[in-house]
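Yeah, one chain of the complex is gone here, protein chain that is, but the others are all in their spots.
The block that comes next holds chain A.
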Amino acid sequence: MATPLTFAIPKGRILDEALPVMERAGVVPERAFHDKGNRSLTFATTREDLRLIRVRAFDVATFVAHGAAQAGIVGSDVIEEFDYSDLYAPVDLDIGHCRLSLAAPADVPEAGAGASHMRVATKYPNLTRRWFERQGIQAECVKLNGAMEIAPALGLARRIVDLVSTGRTLAENGLEERDVIMQVSARLIVNRAALKTDPRVGELVERFRAIASGPEGA
């Protein structure tokens, strides 16, 4: 087959940890990839039939779900937020660990204390709404794309749902972590139809699986 596979990886947080894992699976980007000045979005790899695209984390899931990219790496937070039916997340790469949590300033009462409605600022409106529904609360989500932490201080919403790794950013903005909604780690994702129809995608999954289940550094 002449058509190259496209592998989508997110900018930012996960990338540095993902590169060594990808390398062990035989996905090695060309040198231009590491050049900070390079503005390209597509990169060749050492494999002729494989190219990389570097996009925003949420777009990794969208590209793969639509089959525009056949595989990619993205956090489980993004996978849960979209809940795309055409996406498989076959391998937990055990990198990019953090958690998705509900946070609020100290003076805000506990969630569920008689409230049936509340306003939450988040990058994850679907996930947040579903989680609050399970607590019997109707959450009105204000979708923000970043800097959720300032929302409570400015009166946009009293609670936020955001990724937490050390908790420092929350503390610096006078917020307390209240509930952990989910533990997050990076996953290999693949497109359902591509996995079924292209043997190369299955091989890629097998290779990442071998790394994830094998001893560290093997």
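Observations
Everything that follows uses one rule, which is that contacts are C-beta pairs under 8 Å (C-beta built on N, C-alpha and C of every residue); 3 or more make two chains touch, one makes a residue touch a chain; residues count from 1.
The rule is short, and it goes like this: contacts and distances are computed from a predicted model.
A chain of the complex is left out here; the name its UniProt entry carries, from "Urea amidolyase", "Cytochrome c biosynthesis protein", "ATP phosphoribosyltransferase regulatory subunit" or "Nitrite reductase (NADH) large subunit", is "ATP phosphoribosyltransferase regulatory subunit". For the chain left out of this panel, the touching residue among A:Ile9, A:Val55, A:Val91 or A:Leu204 is A:Val91. What chain A contributes to its contact with the hidden chain is residues 65-67, 79, 82, 84-92, 185, 187, 192-193, 196-197, 199, 202, 209.
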